[in-house]
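Omission of a single protein chain aside, the complex is shown with its protein chains in their original locations.
Moving on, here comes chain A:
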Amino acid sequence: IPRMASGMQEKQYAPSLLSFFIYNPKFGPREGEEEKKILFYHPIEIEKNEKIRNVGLCEAIVQFTRTFCPTKPAKSLHTQKNRQFFHEPEENYWMVMVVRNPMVEKPNKDGKPPTVEYQEEEIIDSVYGSVLKQCYSMYKLFNGTFSRAFEAGGVELLTQKLEKFFYRYLQTLHLQSCDLLDVFGGISFFPLDKMTYLKIQSFVNRVEESLSLVKYTAFLYNDQLIWSGLEQDDMQILYKYLTTSLFPRHTEPELAGRDSPLRPEVAGNLLHYGRFLTGPANLKDPEAKFRFPKIFVNTEDSYEELHLIVYKAMSAAVCFMVNAAVDLSREFCEQLDSLVGPQLTLLASDICEQYNINRRISGPEKEPQFKFIYFNHMNLAEKSTIHMRKTASVSLTSVHPDLMKILGDINCDFARVDEDEEIIVKAMTDYWVVGKKSDQRELYVILNQKNANLIEVNEEVKRLCATQFNNIFFLD
């Protein structure tokens, strides 16, 4: 997508996806059978021999770099025009993503073709490396592992699954707006007082007791997580799916109406706003289908396949996960609706009320004037005042891409060492960028104080820590 830069006729091109393929060298080890290695290739139009060549090249690079470090083969390959990322999520299964570097097209006078300048240093390995890993996690969430599919139905089933999933998924990859948050893959937690939190606990436990089919529950409010019965890794990717795909798809109709597009349902004599985000759109519809998306969790050990039921009342959304071997009936859905709907409606308004009270107490002065990103590796908690609301298509940031690039670079520096560190950078645009790492936490602050000196910037960040992070152990 061309973006107009300062020079009137210059055209800026953001990074974009050139190709994406998955192969397993064991599937076509003999000469002349190379095509069998390829399980998925995007774009599909590419000529067969070129596919084989590209796959072969990747194989060679990986093999070659293995000679230097057998456990850590190459993760990316930088070229002038593009960058390739390699990922081996399961033994012998390789995923490769090729991204075209961002470029500037400068027009030439006298009708000469424009000069193209590739900005090969603008792409950060860790960001796109993470995007590639995320592709796998998302596939695995809905399809299980590659090897299980292969065991169940051979290459045929596996390729079928890959095509079905990635055909659509790759269209939703917005490589131009990937940044540090993709590296973290964090979870935003909803701030809540203890009592309301305990009420939610109580609600979850009671529902799980009444609907014994429910194996795991996750509770979210305002697209932020409050409770996860799933393990962290599984929740991380499910959270990503919910907040970047499922919820945005449903907010559009909600915004169109006032609070809820649907009239409140009446269960018993209780009014409620509960509805299914997955499964039946309308329970009353006699034609309604009771099919839910299936997800795979705990793939490392118990390997469970579950129905994903997402149910929402006002701003509270609950995921109920039920063993996929069980057929979910209309009766079950009606029971869930009448049990959960009224309680969740009540709880949602409770949470809203408590949240407003707490916000009033803490006062507006606590609202940060700072632009920062916080991430804790331990619980994946993420907080950003830089990013606007994420939508299905793009995540909007309020700062210049150059600054985001600096953040990414600092993060790479942090990743290299275990020690606590602090890095302060003055950007070309007179912004100060500060990165702090303390134990498992990282904090990135962007300050717009042209005339400040290093000491003042340091003081400013200390002040931020004292107000925003006074209840955690953060070395300064």
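Note that in this section contacts are C-beta pairs under 8 Å (C-beta built on N, C-alpha and C of every residue); 3 or more make two chains touch, one makes a residue touch a chain; residues count from 1.
Here is the rule we use: contacts and distances are computed from a predicted model.
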The complex's invisible chain, by UniProt name, from "Cytochrome", "GPI ethanolamine phosphate transferase 2 isoform X7", "Regulator of MON1-CCZ1 complex-like" or "Serine/threonine-protein phosphatase 2A 55 kDa regulatory subunit B": "Regulator of MON1-CCZ1 complex-like"
Contact partner of the left-out chain, one of A:A152, A:M195, A:A281 or A:L454: A:M195
Of A:T79, A:N205 or A:T429, the one touching the omitted chain in the full complex: A:N205
Touching the absent chain when the full complex is considered, from A:N92, A:Q232 or A:S398: A:Q232
Missing-partner contacts on chain A, residue numbers: 189, 192, 194-195, 197-199, 201-202, 205-206, 208-210, 226-229, 231-232, 376, 378-379, 381, 420, 439-441, 471-473, 475-476
